[in-house]
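Every protein chain but one is kept in place in this view of the complex.
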Amino acid sequence: MMLAIFGTPSQLTYWVMNTARLAAEVINGPMAVLTANTIDELRVRWAERGHKPVLFHADTPKRDLVELFLRIPGEAIVVIEALDEVVWFTRATRGLDPQTALRFATRSVCTLEDLLARSGVWSIDGGILDLSLVSFSDLLIDRLFSRSTPDECAEMRDKILAYNSDCLNVRQAVDKFVKVTLADRHERSVSGLFLQGDVAKAANVFEACFHHGVPRSMIWPPGVFVKMSDLSYLEGPIDLTGPARVLIGGHSLSLPRGLWRATVEISVSDNMSGNTILSDIFAEDRPVCAGVTSLPSKGTFSYEMEFECSDPYYPIIFRISTMEGAIEGALNLNHVQFQQIG
Amino acid sequence: MSERFIDTPRGRMGESLLLQGRVIRALMLRQALSRFGHDNLGVFWIFAEPLLLAGAVMLMWTVAGLNKGHGVGIVPFVLASYSLLTLWRGTCSASIRALRANADLLYHRNLRLLDILIARIALDSLSGFAAFTVAYIVLNLFGAVRDVDDALVMAGGWLLLTWFGWSFGLIVSALTELFEPAEHFVPPFLYITLPMTGAFYMVLWMPPSVQEVVMWSPIVHIFEMFRGGMFGQQYAADWSVMYVAGWCVAQMAIGLPLLRLAQHRYTTG
Partner (left out) sequence: MTGAPQVLIQNPSPAATATPIVASRCIRAVNLIKEYHTPVGVKRVLDGISFEVAQGEKIGVFGSNGAGKSTLMKLIGGVETPTSGVIERGLTMSWPIGLAGGFAPTMSGLDAIRFIARLYGAPQGHAAEQVDDFAELGRYLQLPISTYSSGMRARLMFGLTLIANFECLLIDEVLSVGDQRFRKKCHEELFVKRADKAMILISHDQGIVREYCQQALVLKRGRGRVFDDLDLAISIYRTL
């Protein structure tokens, strides 16, 4: 027997995993938790597991694994939590910095999204938090273990309620579960772990495009990009003076699968001697789009680039490089808008 | 124009003149070398040309049997006309795009375009006058020409033409530099104004109404002055040095600023 639980690396996912495992072990006995994000990983772990039944988990599955699961039938849970929940949780549990946490969160959300279309998938998000524990355990048993005997079902429900004693609803149960998991770390600074400034803004626009359906469009503020000279986050205009080089890179966040159009808006000033810039887009290290633009002496202008995101596992990196040495001039990246066109 | 050049060290007026004298002398010697070369054939031809001309004219007129006419000898008349005209045409032609032709020299900071133009006309004038003098003396020895009436007036006329040609050359240099097509207008201009030079007639040969017209031309004044010195004032119309000087000053007043403008606009590429 294999139970598959896909989910963002966040508290609800882990609580759901724990709860589902409690229930499943009533039927299967002790289970091995098998985490894999690629088929290769899955193959290795599968061989290592021995003869135990498996609870499969993935938070950022690659495209090959997603396609494999889309083809095979069976019960599966997909938990997608809000981005900021994922971000603070990964920061608290893995000590990630805000951008890395956001990158991890977008990769997870974007890769998991495709699984929602699979038949037999039970999709869970933050909406479930207000359910009472009794309703939740009924729902869980109904979705995953509908062929079990009434005795088994009763035992499952008892086990779930006993584990989460004193909790009226899912929210309380998750909170209690997390406090146990994170111990004092959780107490210290949950609020400080949420995103701030441009990164928070970026997370919001990113999330908005999941809730409001098509057409998907989001505007990335400059603060999520990196100034390549010192790898600091972009803040204000960049002095062009210097040899031909990569000026800006980022944001290294995943986009949902599909065809995209990036609209780049930049402002140029004091660029009397001219320059040519190369804008390119990579899916991690694979170039997917490139274009050359001649810079005017000053002014604000925008240009478009179209590219395909075939596997959201690979983060999208947008770069701006000068193609000639420069003796003057400044370039400000106002924003990059990503719009899904297919 | 906000442009301002400061070249140090500044010297006193006397030093400046001395320097300019040295520069012009160097330029003239350079000019002479490039014109005449090292073999003395170049110098020889400078002196031979007027003599050849005089010989040819003498031959022609003797064959035609017209040795005397209108009171003055034809040989000295032609010799004078030829020498004056050569100087006048030489100045004009050499002024065409003089800036461009001498651009490389201007890298020498103590040398100005004006120095180049002065040096060139000075050499032209000196060599022309020397050639004329030698030819005249030779012809005089053979009895082909009379003694001159007033050498000082002749020299004055020659100097006046030098001044006039130089000041006119300033305008030609400037205009040909400022407007490229202008250089094509110079040869036709020289041809059309040929009758206004007095090279082919003496004013007194003309009817009074025509005399009035041709005496507007400053070059006619110069020619008359030169021939007046050569043959005697009774053969010459009433030339006026002041009239010609007025022209020269006016031409300089136009030419110098125009040349400055041309130099300001000047580009090699």
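Observations
The letters A and B name the chains in turn, as written, and every chain counts its residues from 1.
Rule of thumb we're sticking to: a contact is a pair of C-beta atoms (placed from the backbone, for glycine too) under 8 Å apart; a residue touches a chain by one contact, two chains touch by 3 or more.
What you are looking at is a predicted structure, and each value in this text was computed from that prediction instead of being measured.
Contact with the undisplayed chain is limited, among B:T62, B:N110 or B:T193, to B:N110.
In the complete complex, the hidden chain is touched by one of B:F47, B:W61, B:Y243 or B:Y266, namely B:Y266.
Checked against the full complex, the one of A:G95, A:G197, A:P287 or A:G325 touching the unshown chain is A:G325.
For chain A, the residues in touch with the chain missing from this view are 241-245, 272-274, 324-328.
Against the chain not displayed here, chain B makes contact via residues 1-13, 15-17, 19-20, 22-23, 25-27, 29-30, 33-34, 37-38, 102-112, 263-269.
As a convention for this text, only the chains that are shown with their structure count from here on.
Distance between chain centres (mean CA atoms), chain A to chain B: 92 Å.
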